[in-house]
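Right, one structure below, let's go through it.
One protein chain is absent from this view; the other protein chains keep their places.
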Amino acid sequence: MQEQLRILAGKMLADGRAARVLGWKRTDFETAPEPSFFTAQDDLSELVYNKYCAANLSGFMIGAGKRDGVTVVFLKPCDTYSFNQLVKEHQIDRAKAYVVGVSCGGNAKVEEMEDVGWLERCLVCTKHDHVVYDELVLDESLSRPEAQDRFGGVTRLEGLQSLERYEFWQGELSTCIRCNACRNVCPACNCKKCVFDSAKYDTAAKANVTTFEEQLFHIIRAYHVAGRCTDCGECARVCPQDIKLQLLNRKIIKDINELYGEFQAGQDTETLGPLTAFNADTDAEPSIVHTRG
Amino acid sequence: MCMPDTLIPEVGVITSIRDETPDVKTFCVTSATGGKPFGHKPGQCAMLSVPGVGEAMFSITSSPTNTLYMEFSVKRCGTLTDYMHTMQEGDGITIRGPYGKPFPVDDVLRGQDLLFIAGGIGLAPVRSVINYVFDKREDYGSVDIVYGSRSAGDLVFRPEIEDTWRSRPRTNVYLTIDRPEEGWSGNVGFVPAYLGSLGLGCDKTVIVCGPPVMIKFVLEELVKLGFKKQQIYTTLELRMKCGIGKCGRCNIGSKLVCKDGPVFRCDEVDELPDEY
Amino acid sequence: MKRVGVFVCHCGTNIAAAVDVGEVVDKARLERGVVFSAEYPYMCSEAGQTMIANAVKEHNLTGVVVSACSPRMHEVTFRKAAAKIGLNPYMLEMANIREQCSWIHKDKDDATKKAVSLTSAAVAKVHLNTPLFAGESPVTKRALVIGGGIAGISVALDVADAGYDVDIVESTPGIGGRMAQLDKTFPTLDCSACILTPKMVDAATHDNITLHTYSEVESVEGFVGDFTVTIRKKARSVDMKKCTGCGACYDKCPAKKAPSEFEEGLSNRKAIYIPFAQAVPNVPVIDREQCIKFKTGKCGLCETVCAPGAIDFEQQDELVTQKYGAVIVATGFRPIELGKFGEYAPESKDVLTSLEFERITNAAGPTKGALVRLSDGRKPKSITFIQCVGSRDTTPRGKAYCSKICCMYTAKHAMLVKDKYPDIDVNVYYIDVRSPGKNFDEFYRRAAEEYGVNYIKGQVGKVVDMGDHLVLQAADMLDNRQITARTDMIVLATAIEPLKSTKPIASMLTASIDTNGFMTEAHPKLKPVESPTAGVFLAGACHGPKDIPETVAQAGAAAAKVLGLLSKSKLTTNPCVAAADELACNGCSACESVCPYGAIGYEDRQINDHGVRGNQRLAAVNTALCQGCGACAVTCPSGAMDLLGFSNRQILAEVDALCR
Amino acid sequence: MQITGEQTFTPLITAFCCNWCSYAGADLAGTSRLAYPAEVRIIKVPCSCRINPLFVLRAFQKGADGVIICGCHPGDCHYIMGNYYARRRMTLLFSLLDFMGIERGRTHLEWVSAAEGAKFAATMSGFAENIHKLGKNRRLEDLRCKSS
Partner (left out) sequence: MYKVSATQLTDVLNTLAGTMDVFLPIRKDGQTNFGLYAEGVQADFDTLKTVKPPKEFFLPQSESLYKGVVDGKDIHIEPAAFADRPFVVFGMRGCDVLGMEILDKVYLGEPVDRFYEARRGHGCVVALACGRPASTCFCKPFGVDASDPQADVTAWLCGQYLYLEPVTERGRQLTHKLEPFLQDADAEDVAEYRQEIRERLEALPYNNLSLDALKDADMLEVFNSPVWDSVCDACIACGTCSYVCPTCQCYDIKDYNTGDGAIRYRTWDSCMYSDFTLMAHGNPRKTQKERFRQRFMHKLVYHPSTAGGQLSCVGCGRCVNKCPSSLNIVKIMKSLGVS
């Protein structure tokens, strides 16, 4: 597949259909390829595609769309949802992207450059097909890890007592160093000026000065991407402290699915998100939070 | 007593406030018990702050020879300065300093003919030097002051310029504004062009301060007139937090504006990355 | 930082009795930026306002806080006062220390503490207030009246007489409404038709009034002064221009089995019909459900007999779109369904609702005015009236409110029966008799005392139809005994409720309805004929149970308000609108998708973000359309979209101050 | 503050009320002299859809023990649909807070119309009582605000 991608990229650059190719570049470590723009055919020997190419390249297309010419971008199935969502939010100029859907057999979790198994997101992956592409490069031989219940973690936590949940999150969030990696890698966090960088609201503490700050940052971040988060799992992947951020996003997704009907952000570029829509007759009252299980 | 290295300021008090222009006010600050909070040299700065509002670096406008109080000329442009413009005489304000390297008034500049060039609020740091020089008039040569602003109303320290500076010995003051306006009989035009038309000799030491664009064109003009970069001093401004060279944000290349500046000789600046 | 003045009102003793006003004044002076604080017995008085004006001048105040009553009461008063002295009115905030403090908190310490806190929040907010400027919007000099009953007709005539165009939309084929169904009116017993019909004709012939009968409001857009309303004129199947009202069509129509709505289903009408003889307009309508031509394709008799050729089976619904400056809702009422009141045997032919009884006694009604039992045509020897059927009933099937008109129309009915048939035994079961209107109590006493109507305080528990008579069981609450009585006819004073169509109409108008489905007024005391939505007014029973004089009075009041509005050349718009910060907006369209008014659009603009220039898709608010709800501001994650007057920072500042 | 041996806990409650219904309902409660605890502090917003989750969290941060949101009944929104948005937003927010282990019942939403002064007072009293039972807000407090 890697070879096919190189050939495809080479052709696109050679015949001028594309100004650049956004893919993953070889580095000193096989387990750590780097997202990179290729503009010269000669450099394409550095283009790699393997199970370590975990980075979701959709977010980089925001910037790429502002440059001249078409950018070829390689997207795994789950990445295409982010791409769609960004098109829907007018952040990506679809006309300036040539989307090459690539097969994915799951990405590896890497620690200290060692392959330590599968990324959590790949163990619960439900996004097997590309929802947007101009061309597909598929490898049917790739097999995915056996699927687990995507909401299992959320359900388990829901089953705990309130205080236990509180302590669980205190444990998780107290390690947060507010490096903003989760936010900056998130395709949905595409605000030009994040509310946590804005001097206007007393929210730009920069550090978790108190436990409240930790909670505030993660609650508001999860909330701001509610209904827009495709569950691409990048936040959890890049967190240097391995905080289980996916649980927050998935809790909201689970609530949305249960209360307002199944919804997958990025499935298409038209459907209104669950927080920008409502159903006057069937929507639950907030008290359901206190009365259900 | 203020401890600059702990970042903990001293509480001072604003003893008087003077309107300079529609968006510039000059604040006189003393320590809470009266008198200057600390000594300084011309060109040095201090951090002014109101708790809960913010803290920012301002050049000290008054001359060190003023032993009663310190003056800061503050232009409205952000949260703290907006706030300061609503403050009253008698209000508390915190102050720490002095920070930065001053103009070399006691060595290099001594005995020299001096040419001061300023634009807009850029006269604030220069005023400290000018008054220092006037107070030690015999130590220095001739003084030429070229000062320009957008309009007559935007010229700061106007009464002082007219009533005091113009009458000083061996001193020439040249004022200019960008656009003609009623009641203005002086020169109209940008500072660099005006400078070129004055026929000043290039044997002077120059202190130039103002908006970056103005500085850029003034430098070009000065070089055209035969000045060497080594003769020219200017001040640079970047975002600062600590004022003591630790917080790491006011660097230009390896130089820290808060510690190694704000006064730079222009040939030194040329050796620094163009990132200010 | 602003120079803030705080003015604390005693409101006589309304505030001062529960709040230590002096303490509030003293504490306010410690707040950031407060350079003046004072108290006064009545801040809203001329002298109080002058005090504010003087202080603003003397202390060079740039922000004012008035701690007094609810801003819903006097915010406008104080803001006007501020404007008069050259302060932008939006630099004034109120702290509600009366309704939300002194009136409800008994402990003076607690109330004082809360008043201090509320005042500090207002100070915190006012620091972040910015001058706001109202825009202007045009006023379309035309009013829309929804409902063609006596309320709608009265409003329309008043507005039209003042020289403005008025359209009446009536969902039934003719105007007149409930009043047309009535025989006599209380307490004067004059003939309902005699006083209504001339009004109906006036409305129909008025140069400034356009009737849209058999029509419904399809959609409403816009806002006060500039509503755009689409009206669906349902296909009448009769050309209104050609029809001469000769009546040949309905005379000949062979489909006779449709229950007459006007007669409350007590008699039938044809498939082509006019609702009643004096109908305005006197143009029939074909009930397509009942018409043989529409059902089978055969017949067409009416078409054959119609000399002017007015019958038009092909006619389609027509949509008319028109702009209006004001809308009056006058949709009226209906009796509630009695399905859940089985104990009264409502299915019995001899158990009538009052409205049905009204038709029975009417000379033009189904019995031609003969008072007979509908089951067997016999004249009743005894009639029993049961009050409060569904009214003042707090169970889920009933209505908690008093339907207000029943006591009087029952007295009227009883009196009329007694007057015409003194031999008929008339009993009224009541809980209370409520007769507080002009000449009302006299009227009721005449019924009881002069006419010998037997008033029994008690509730009827059960009615059984025995075939040739009815039996009822009741409790006499005065004598404290059970009654089992035989009667020939029962008339139920059925509770009234707003029409089902009131709710969708209210939604379209963004006006609100109360828990009972009645339209809500903007203020129960001071704005009883305005809805909370600017430009929407209320008349008649859609707003609550009302009798005719009250309805006409409200209609007149509504008309006066409408005229006040239409006489303006321009309206000032709400300046508390949304605004986007171009440096933070990334053009994601989230705000656009939640805006109820379509007030947000997008444009590509070049921006300069601290020296970085670039083109950016940016949200742009149409301030004429924006109503200031703030939905957009919350949906915007970066806070780029904000609401002037209720900005994120202002509300956060209030939160901070209140939680101190 | 005087600290006595037996200090009773008085909860601080922030109530966000929409201008058209709930704030008017609160006024009506006042006009009708229907008492509710003085610790309820009302902030007027144009519509329940104006309430940003940040406001709710900020209230807790600065010392509130409970936050209640009131708006027009569904279908009655002055802005046609604002309360429908609010309903979804607050449902998800409350649920997320619950998921984070913040005690259920510290947050509440109630639809109160302009005519429901009695309901307003009863709602506030009931909510205050619940918060009283829950005790001081510890899980969403910011220690910096407790320094004195």
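The chains carry the letters A, B, C and D, assigned in the order they are written, with residues numbered from 1 in each.
Definition applied: a contact is a pair of C-beta atoms (placed from the backbone, for glycine too) under 8 Å apart; a residue touches a chain by one contact, two chains touch by 3 or more.
If you're wondering where the values come from, they're calculated on a predicted model, not measured in any experiment.
Note that the absent chain touches A, B, C, D when the full complex is taken as a whole.
Touching the chain that is not shown, out of B:Glu55, B:Glu71, B:Asp144 or B:Glu221: B:Glu55 (per the contact rule at the top).
Residue-wise, the contact with the chain that is not shown comes from A:Val185, picked out of A:Val185, A:Leu272 or A:Ile288. Residue-level contact of chain C with the missing chain is found at 30, 32, 610-612, 656, 659-660. On the side of chain D, the interface with the absent chain consists of residues 62-63, 144-145, 147-148, using the contact rule stated above.
Along chain A, the points of touch with the absent chain fall at residues 27-29, 32-37, 55, 59-60, 111-113, 171-172, 175, 177-181, 183-185, 197, 202, 204-209, 234, 237-238, 240-242.
FYI, only the chains that are shown with their structure count from here on.
Under the touch definition stated at the top, chain A and chain C share these contacting partners: D.
When every chain is reduced to the mean of its C-alpha atoms, the one closest to the centre of the whole protein set is D. With centres computed as the average of Cα coordinates, no chain lies farther from chain D than B.
A straight line joining the Cα centres of chain B and chain C is 68 Å long. Between the Cα centres of chain C and chain D there is a gap of 30 Å. The centroid of the Cα atoms in chain B and the matching centroid in chain D are 52 Å apart.
Multi-chain contact residues of chain A (touching two or more other chains): 195, 201-202, 275-276.
Touching of two or more other chains is recorded for residues 53-54, 58, 75, 81, 85, 89 of chain D. Taken in their complex, chain D has these residues touching chain A: 53-54, 57-58, 60-61, 74-75, 81, 84-85, 87-105, 107-109, 139-144. Interface of chain D with chain C (complex): residues 12, 14, 19-21, 23-24, 26-31, 33-36, 38-39, 41-47, 49-55, 58-59, 62-64, 72-73, 75-82, 85, 89, 113-116, 121. Residues 1-3, 33 of chain C are the ones touching chain B in the complex.
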